[in-house]
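Notes follow the structure.
Complex shown without one protein chain; remaining protein chains in place.
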Amino acid sequence: MSQSQDIQFDGLYAHELTVSRSEQVLLEDADLHLAPSTITYLYGENGAGKTSLMRCLAGLLPADHGVVYWNKKPISHPDSGYFQDLIFLAHSLSMKNELTIAENLRFYANLRLKGRVHQKSLSNDISGVLRELGIGGLENRMFAELSAGQQHKVALARLMLEPAKIWILDEPFVNLDQKTRGWLADKTLAFKEQGGVVLFTSHHHIDELPVDQNVGVEHE
Amino acid sequence: MANAWRWFHQLGSPKYLFQKTGQWLPWIWGATLILLAVGLYYSLWASPIEVRQGQGHTVRIMYVHVPAAALSMIAYIAMAIAATVGLVWKMKMAFAAVRSIAPVGAAMTFLALFTGSVWGKPTWGTWWEWDARMTSELLLLFLYLGYIALHASFSDRSKADKAGAILAIVGVINIPIIYLSVKWWNTLHQGYSVTEEGALDPAFQTPLFLMLGAMYLLFAALVIMRLRAEIILRNQKARWVTEWATGQSTERGDA
Partner (left out) sequence: MILTLLKRELKVARRNWIGLAIPLLFFIIVVSLFPFAVSPEAPVLQKLAPGVIWVAALLAMLLSLEQFYRSDYQDGSLEQLLLMSSPTSVAISKILAHWLLTGLPLVILSPLLAVLMQINYGSAGSSHTWVLMLSLVLGTPTLCLLGAVGMSLTLAASRNGLLVSILIIPLYVPILIFGASTVTASLENMRYNGELAILGAFLLIAIVFAPFASGRALKISVG
């Protein structure tokens, strides 16, 4: 149990984190700091625990031990506002096949903004982002009808439609064409400029995206 | 009070729990066997037969049936308490306890149903009667089996523990509701009842309480044995387990 420690760090700070999955301890007593306006690249072999660490930082996987802080408050504390500030894009795209692209994106935006958004301007924003991503005009297509690459782009569109302060992205660059890779790198840098925190994984370094911190996870 | 808390938290350590239960077990088994012997003597020989309802010797089944039924209820409540401890204080040993109690509790429930059925055949004329107590026992058996099935269906043990714990707590809330509903349903359809309400003749009380005590201890002994097995299973990779299993120290530098 953490007493009211003097947590000095702004942004995301994990203290003495122990994470396990199916009785396997993946990380023990790890300390991790993701400061505002930084981009952190998380690397490691498959199965080493990158995704589990990310899910733990995102608040989905409970840690065996240790606390994750957001702006000096534990993320489990209602005042931390962590989940309002966080966009977590998992490996699975979290989109419904039965809904159109626009319906999927509009749902998440409305959920994030708690309905306090003008629906017409949201629709315009959606169309705009889709066009930027090269899938303009497909708003009313069912998500299931899209190709894998197009579906991936839809997931990325959420980053532009939902205001946030921290992005935790699990393999966002995988299977993207060069143009889209460039787009995502640009948007990530812009997000960083505004003070955002970014944590992402990838199989290889992304040339277009300079990172501030490299964190490796490896098997013992 | 602080000492009690400390002891409680110590029990959360697998190694400590394993050692302590290892110390308790022989005593519990000893007491069980003694009480069982005395209880059976009283039940089978030194107690009267039932004349009022013409049951004769069959009434002796009660000395197993009633304690088994009582324990089946107590066991489920114990499961629910352990489940709550596990969820609130996040103690893995509490979850191990839930998992250990379940099969023994289920066995008690089955024993209660079986002895109830055997007792019933000469009394009611059939092997089964949908009376309030038996029906509630049957549903309790389903609740136990449900927990065991749920826990076994997970590949991730910590998820299994937590989901099972929630199920146990939901079940315990429902037990009084189920019992009262079934009782009401039964009076509606004018069923028979296995035992009479009302005070038991003192001559019947001694063997009953002896057997109750014996079953209680037997239950405790069996649960503790299962718990120790669970502890070893869950901590296979710990060094103290290897030492215990091989009887050798694994300190570096030793032969």
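Worth pointing out:
A and B label the chains in the order they appear, each numbered from 1.
FYI, a residue touches a chain if its C-beta (ideal position, glycine included) is under 8 Å from a C-beta of that chain, and two chains touch if they have at least 3 such contacts.
This is a predicted model, so every value here is computed, not measured.
Among the residues A:V25, A:A48 or A:A90, only A:A90 touches the chain that is left out of the figure.
Only one residue from A:G11, A:G59 or A:P172 touches the chain missing from this view: A:G59. Screening B:G12, B:P103, B:G146 or B:G213 against the full complex identifies B:G146 as the residue touching the chain left out.
When the full complex is taken into account, the listed residue touching the unshown chain is B:A163, out of B:L25, B:V118, B:A163 or B:A238. Where chain A meets the omitted chain, the residues involved are 55, 58-62, 83, 86, 88, 90-99, 103, 107-108, 110-112, 114-115.
Residue positions on chain B in contact with the hidden chain: 139, 142-143, 145-146, 149-150, 153-156, 159-160, 162-163, 166-167, 169-171, 173-174, 177-178, 180-182, 184-185, 188, in rising order.
The rule we apply is simple: only the chains that are shown with their structure count from here on.
One simple way to say how far apart two chains are is to compare their mean CA positions; for chain A and chain B this gives 48 Å. On the side of chain B, the complex with chain A involves touching residues 155-158, 234.
On chain A, the positions that touch chain B within their shared complex are 20-23.
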